[in-house]
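The complex appears here without one of its protein chains, the remainder shown in place.
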Amino acid sequence: MPPAEGALLEALDLSRSFGRRPVLRGVSLALRPGDVMVVLGPNGAGKSTLLRLLSGLLRPGSGEVRWKGTTLRRGDHQARRRLGLLAHQSFLYDDLTLMENLVFAARLYALPDPRAAARAALADAGLAERADDTPRALSRGAVQRAAVARAFLHEPEAVLLDEPFTGLDASAAHHLRDQLGQLRSRRGAALLVTHRPDEAWELTNRVGVILDGRLALDEPRPDDLSAFLGRYHAMIRG
Amino acid sequence: MDLAQAQRVVRRGAWLTAIAVVGAVGIYVMALSFTPPDIRQGLAQKIFYIHAPAAWNAMMAFVLVGIASGLYLWLGDPRLDRFAAASAEVGVAFCCVVLTTGPIWGKPIWGTWWTWDARLTLTLFLFFLFLGYLVLRRAIVDPMERGRFSAVVGILGMLLVPFIHLSVYFFRTLHPQPILMKPSSPSLPPEMLRTLLTSFGVFTLLYIGFVTLRYGLALATEAQEARRHA
Partner (left out) sequence: MGNWLRSALAVAAKDIRLELRSKTSLLSGTVFAALVLLIFNFARDPTGLSALDLAPSALWVTYAFASIVTLNRGFAVERENAALDGLLLAPLPRGALYLGKYFANFVFVAFIEAVTLPLFVLFFNLDLSTSWWGIMLVAILATAGFLAAGTVFSAMVIRTSFAELMLPVLLLPFMVPPLMAAAESTAHLLGGRPLSEVMGWLRFLALYDLAFVTLCGMTFSFVVDE
């Protein structure tokens, strides 16, 4: 299958099994600059696996993942520099302060001024006063904002988000939408796996559905959310 | 990969093993009836015909595990992983043979059950390396992860062997000098040499037979698993 023109991140006929159990079967999609794609699907459909494959944490059984036309390989770090993943877990160390956590992440991404980047990201997240607290001392919403700050710290071009709005309080959800808006305006792309498409509907421009390991739907975002949800539920039932 | 193919491999392995076992019986007969006893060591020396080939094959099994491990990490072919696992299992069995025949041979000759000589010590290490390798394999469920991890252990194990050699080299050894290693001519009388070489051949055949058998069993197990999940 030929690669899509100008795509940032693509899945080409991606398949992956765990042991004997196939989880993804031949999924292909392309994220272009400015895309904010929302993907829905029942539990166990393969959504998280797709994200892990796209981020390079998992290797495909067959098919490939491409970053700007180049296949992701073991040891390839160029793509990692420009990718971000926001998952259920925060990737933060409970015994380090937020500042220490973010400075470390900044160093991992070889940012030129780690302390400044960390400070800016924390300020953006409204966590400037809590910079010297550890995640243990923070409310859940604050930890989530910190996780978002960490995910966007290195100004990624493409961000993959796994149910990012679940359990987020209002301020954290606002911060995340902010970051997504900024990402879109600098021509980045995002792929959100979510049960709550309404949370970022205005930012979304594409929708998809994963059913039973396959991409059952991939189209421009319709204007009517409730009609779309109706179709989605019908797809699951059918 | 299907059950029928697996069964074919198992059958082939069983035949090879059967032939090798017959060969082993033949060696037994040869060693006892058709080979002169050693002047100094007497009857106990006959164990040598089992001990030395087993040691050689254990070492070869280990080297093959290491090579297969390296190739597996490079090529990703699951057949290499399956082969490495089979070779490791057969290798650990041969190590047991060496570690039991060694003391049985040593006690009447040197008066002790165990000596820290070069070959025996190396075999002991191979035994523990094999064991660690196999225990690790049992502890990991995902086949790809299991293959990768054991391959890394296999490669690191190969690197360890020369260091073990070096370590032991620094100590005195009680093991009989390797009388076959003289460049001019072997110091063994021809009948002994004949028995020894035949034994080497038989043991190598035994290795091939066992590994084929084990490989076939692994194939059969995977085929059955696939059938169960499909």
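Letters A and B mark the chains as written, and numbering starts fresh at 1 in each.
We adopt the following convention: a residue touches a chain if its C-beta (ideal position, glycine included) is under 8 Å from a C-beta of that chain, and two chains touch if they have at least 3 such contacts.
Just so you know, these numbers come straight off a predicted model, no measurement behind them.
What are the shown chains in contact with the chain that isn't displayed?
Result: the unshown chain touches A, B.
With the full complex in mind, choose from B:Met60, B:Leu73 or B:Ala223 the residue touching the hidden chain.
Here the residue in touch with the unshown chain is B:Leu73.
Touching the absent chain in the whole complex: find that residue among A:Ala11, A:Leu58 or A:Leu168.
From the options A:Ala11, A:Leu58 or A:Leu168, the contact with the absent chain belongs to A:Leu58.
With the missing chain put back, one of A:Ala30, A:Val65 or A:Leu85 would touch it. Which one?
For the chain that is not drawn, the touching residue is A:Leu85.
Would you write out the residues of subunit A that touch the absent chain, in ascending order?
That gives, for subunit A, the contact residues 55-59, 74-75, 77-78, 80-81, 83-85, 87-96, 100, 104-105, 107-110, 135, 150.
Contact with the hidden chain only, please: which subunit B residues?
73, 125, 128-129, 131-132, 135-136, 139-140, 144-145, 148-149, 151-153, 155-157, 159-160, 163-164, 166-167, 170
One rule holds for everything that comes next: only the chains that are shown with their structure count from here on.
Taking the touch rule as given, give the residues of subunit A at its contact with subunit B in the complex, in rising order.
These residues of subunit A touch subunit B: 18-21.
Considering only the defined contacts, which subunit B positions touch subunit A in the complex?
Within the complex, subunit B contacts subunit A at residues 141-143, 225-226, 229.
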